[in-house]
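A single protein chain has been omitted from the complex, and every remaining protein chain is retained in its original position.
Naming follows writing order (A and B), and every chain is counted from residue 1.
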Amino acid sequence: MSAAATTHDHAHDHAHDHAHDHHEPGFLRKYVWSTDHKVIGVQYAVSGLLFLLFGFFLMLLMRWSIAYPNLPVPAVDAIRSIPIIKDLFESMFGRWLNPDGSLNGELYNMLGAMHGTIMVFFGIVPLGFAGFVNFVMPLQIGTIDMAFPKLNMMSFWLFFVSGVLMFWSFFVGTGPVQTGWTMYSPLASTTGIGVSNVWQHGHTWWLMAMVFNISASLLGSVNVIATVINLRAKGMSWLRMPAFSWAMFVTAFLLLLAFPPLEVAALLQLSDRVFGSSFYLPTGLMEGGKHLDISGGGSPLLYQHLFWFLAHPEVYVLILPAFAILTDVIPCNARRPLWGYKPMVYSMLTLGFLSFLVWAHHMYLTGMGTMMSTYFQITTVLISVPSVILLTCLMISLWGGSIRFNTQMLFASAFLPMFGIGGLTGLPLAFAFIDLALHDTYYVIGHFHYVVAPGTIFALFAGVYHWYPKITGRFMSDKLGKLHFWPSLIGMNLLFAPMFIQGMAGFHRRWYDGGKYFENTASMSHWTTSLTHKIGAFFGLEIPDNMLSLNIVMSFGAFILALGQIPFIINFWFSIKGGKKIESDNPWNATTLEWATPTPPPHGNFLFDVNAHRGPYEYSVPGHPADFYPQWESEPGKPVPPAKSEAHAHH
Amino acid sequence: MEIPYTVHARPDTGLYNAKIGIWLFLASEVMLFGGLFSAYIFLRVGADYPWPVWDLDVKLGLINTAVLIGSSVTVVMAWASLKLRRFGQYKLYMAITVLCAGVFMFNKSLEYSAKFKHYAVKLTDGTILTGHLPEDDHHKTIPYQVKFGDITALSLTIPVKNSAVTADPASYVVPHLEGEPKFKTADGKEIVLNAASFAELRAQALAKAAADKKDSASVQLTAVSPLKAAAKPADIFGYTETTITFRDGTVATGKLIDDKMTLLVDGIDTRAVAQPEKSLAFDQRYLAAWQPTFVANRDHHIAEFEKHFPTRDKSKSATLQKESLFLKLHSSTPPAAGEAHGNKHGAEAHAPAEGGHGHGHDYPTVVLEKNDVTFFSNFTPKLNTYYAIYFTLTGLHGLHVIAGALVLGYFLVFNGRMMREDPEHLANRVEVGGLFWHFVDLVWIFLFPLLYLL
Partner (left out) sequence: MADNVEEIQKSIKKYLWIGLILMVFTAITVWLSTVELPTHGLNILVGMIVATFKAGLVALIFMHLNHERPIIYKVLAFTAVFAIVLFVLFYFSKQDPLVFEGFYSIPE
């Protein structure tokens, strides 16, 4: 228990000192217009979680329509009878529903596009990257705050504005965009072209929101990189930096250099819509049998190139924070050093570099030339090498450990096979001749959801359970945690595994009726569909023995998944005041510097002059009295001296 | 608590925070303009029309280049003066820098506004006529409008389900009508059409449609006395001889009076025409008188080219194409044989397309039949992908100029105290601001040749 002893004593008296010699900033300055990296991190994380929940809700509506096309959505009538909620519901979704309360293609498309956009740009990135990096990284590298605290605040508020704009697009005339999270032109540029008031058009709001979102990401990533480069504590050399901070550092570079071309893509699309230019509109484009009043001469391909130049690196922006979290959670709970720290760091750097060179594997079907297609196939296959190295290192780290299966470790260990499935199913897609058949089918949806949902999102949950005690001083309940984990794991797999089968059967990713009104879908059967049929029959349900039965399985999975999140939501809010109190500042007996601070960390973070004496993963060091040897201890069990002066950073 | 390394460099990296910050920011800016430049490459390589070359006012561009380079020198001099603690000089240099930004933006606004007034009309055979719209006695441009008369009835459809395009004649139709918009409803009531009266009508119609279980309600209005309407093409969806459809879907029945377009032509561009001398521009109704001039000019340039470059493929010379097939008009009547424009070449033939000198000249006026016109626009992003990328690149660059000037101006005006008390800190700021400013200059160094010259 040496670590606890070394830092614990200061925690409480410090809080008092602090209140005395500085005058306390008001509530607004402290929690709203805060420049403190920890508050900003929490702000990001909570908004990210809320957006994830919202995006999840959109998905549930979609899944209803897929499983039961043209049946009224349950509970619509109930919602329509609650006074205030009623109006909100009506202007967001209700006004588009069929009179009988069922979904139609239009609404389905809106939900689909917003689900993708919100999950990627407003859910995972703010939580996984911005939230965790802001809270944890400065603590881990032993500094008092980010390099540019005001910029940090600005970045959050830009993000906030972008969220509001995106949300607002539900309420404007045309409703939100209907053209997928990829927003391909010319479809995106010409839908609702009759709407002459651009402010009534969801697309305009989507684009503006994206411009704000991108600007926020840019500011944030500048901040992260500058902090890592210039504010590492004494002794925190590059190769003593935890892999968490490394992964976030690489992620920040991806955001920094890949987002600007998306900003360009959005600006040009905005120009097409608002000024009538033809960046993405080819000559002779017609809409409804009429030539559009445009000059033409542009190309839809230009949009796709600019978009995917961002969006491929973006998928690594989604996955690297997950790896980041696991490199902390797994060694800490396996009580083993991270296996292959250096190969992992180099793999991350390679991954970051290569991710800029593979984007057009999303565009094989555009009929690109032979040389381009060969190039992109090669780079795409290459990039799976560092991904595999990362995954393998994490798995080997478990070897010989005495694993503590607390909630975060459950999520972390589930990540490994889930990400494996996602990554392996990506490989066939890397080859143009296979992608020809699988592009835009449910197979692709299955592939990337395995990577981001039971992959990244599980890792993010692990992170939430792991750092929650540092933020609040209390644990989240382990029981509720397990009640969260198991339904999530089962739900996710029921939801995503059948997608591969449907995808290989040719199911298109954007059918709002799940294929019901397409010929042939009703005549295909498979052992999974027969099984579903039989299980249904056992319960007295009539589930057909064809591919459509899988829609019901998947929606059932989604339903279980939804139920599984309820314990989490309860756990998250109630543990703030009601969770078990932590007994030391280092409840998990971890080695990295964030656990050396008082809990919750005060403004300025550390009470001693930070010095990193060793690498970040000194668990079960032979000959060492405890099974962990933190970075901040100069000798085993030696308490850290308090700060020499309050202003150790002054000049 | 203070963040370390805000003023002095961290020993092992040798950098203070803001320096890292600005370089990272510039790296992302490189990718931003990189994205735009690659869009430029993509559009240019894929262009299906002759890419404009020497189409802008090169003189203005040249002046602006000089101004930016000058300001780049002064901003670095300002930093050096501050380092040497010569405060007077620092202020002077900084002031000149901000002034240069002002001059740059002033020139830009001249350039932009000339383009907004200048039009290009594409005819059915691919000929492009450039020129200006006629002006009234007060030098105000008369916009091109489609004119309707004898409007007797309006018919509107209002979808029951919420939809983005819904009938709203008060804002989409009434502004284009001449005279008081008095109408009779189907049940004989007389109303003045405005937002309030329409809301009432709408409510009635929707109630009726709901009762009849219909998807949409239709409303018929009869004009009390025949009305006239005039609308820019952008304000309407379309028209026929007897009907005109406004942007809200309202259809008015009447009679087409006039949809001809009057243009004071200052250029005939036949580069996209298979047989240039037979271009529609030289039709009897239009500029037939200019055909001999055109032919003389073309033959002259081709002969010159053949003399200088006997082995080259004529169709591959962008300059020759432009000189020989894009005739610029400088007077209202064609020159007599022998004193053709064709004798001029070099810079003269390169003269900018927007005809900046505009009003001093007379131009031939043509009245174009609507049937002959496929597309028209002023010189804005709508005109073609070249102007689209031109406005985007220069517009974004202009925003950077403004942002840079604001930051540098802020240092000059509000950081006086810091200058006296902590000049090293201010020098850092000026260095960082200066780096941004140099980057803006650096972008322009590429923009100028790509957009103005090549």
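Convention: a residue touches a chain if its C-beta (ideal position, glycine included) is under 8 Å from a C-beta of that chain, and two chains touch if they have at least 3 such contacts.
Being a predicted model, the structure only gives us computed values, none of them experimental.
The missing chain, though absent from the display, is touched by one residue of B:66, B:142 or B:367; that residue is B:66.
Check B:5, B:42 or B:411 against the missing chain and you find that the one touching it is B:42. By the touch definition given at the top, chain A reaches the unshown chain through residues 229, 253, 257, 261, 301, 305, 309, 353, 356-357, 360, 368-372, 374-375. Mapped onto chain B, the footprint of the missing chain covers residues 13-15, 20, 23-24, 27, 30-31, 34-35, 37-39, 41-42, 45-46, 53-54, 58, 62, 65-66, 69-70, 72-73, 76-77, 80, 83-84, 308-309, 312, 316-320, 346-347, 350, 434-435, 438-439, 441-442, 445-446, 448-450, 453-454.
Here is the rule we go by: only the chains that are shown with their structure count from here on.
Centre-to-centre separation between chain A and chain B, using Cα means, comes to 40 Å. Taken in their complex, chain A has these residues touching chain B: 95-96, 143-149, 151, 173-175, 192, 194-196, 200-201, 218, 221-223, 225-226, 229-231, 256-261, 263-265, 267-268, 271, 275-279, 283, 290, 293-299, 301-302, 305-306, 309, 603-604, 646-647, 649-651. Against chain A, in their complex, chain B makes its touches with residues 1-5, 7-8, 10, 13, 15-18, 20-21, 24-25, 27-29, 31-32, 34-36, 38-39, 42-43, 46-49, 161-162, 164-165, 172, 233-235, 237-238, 247, 249, 375, 377, 380-385, 387-389, 391-392, 396.
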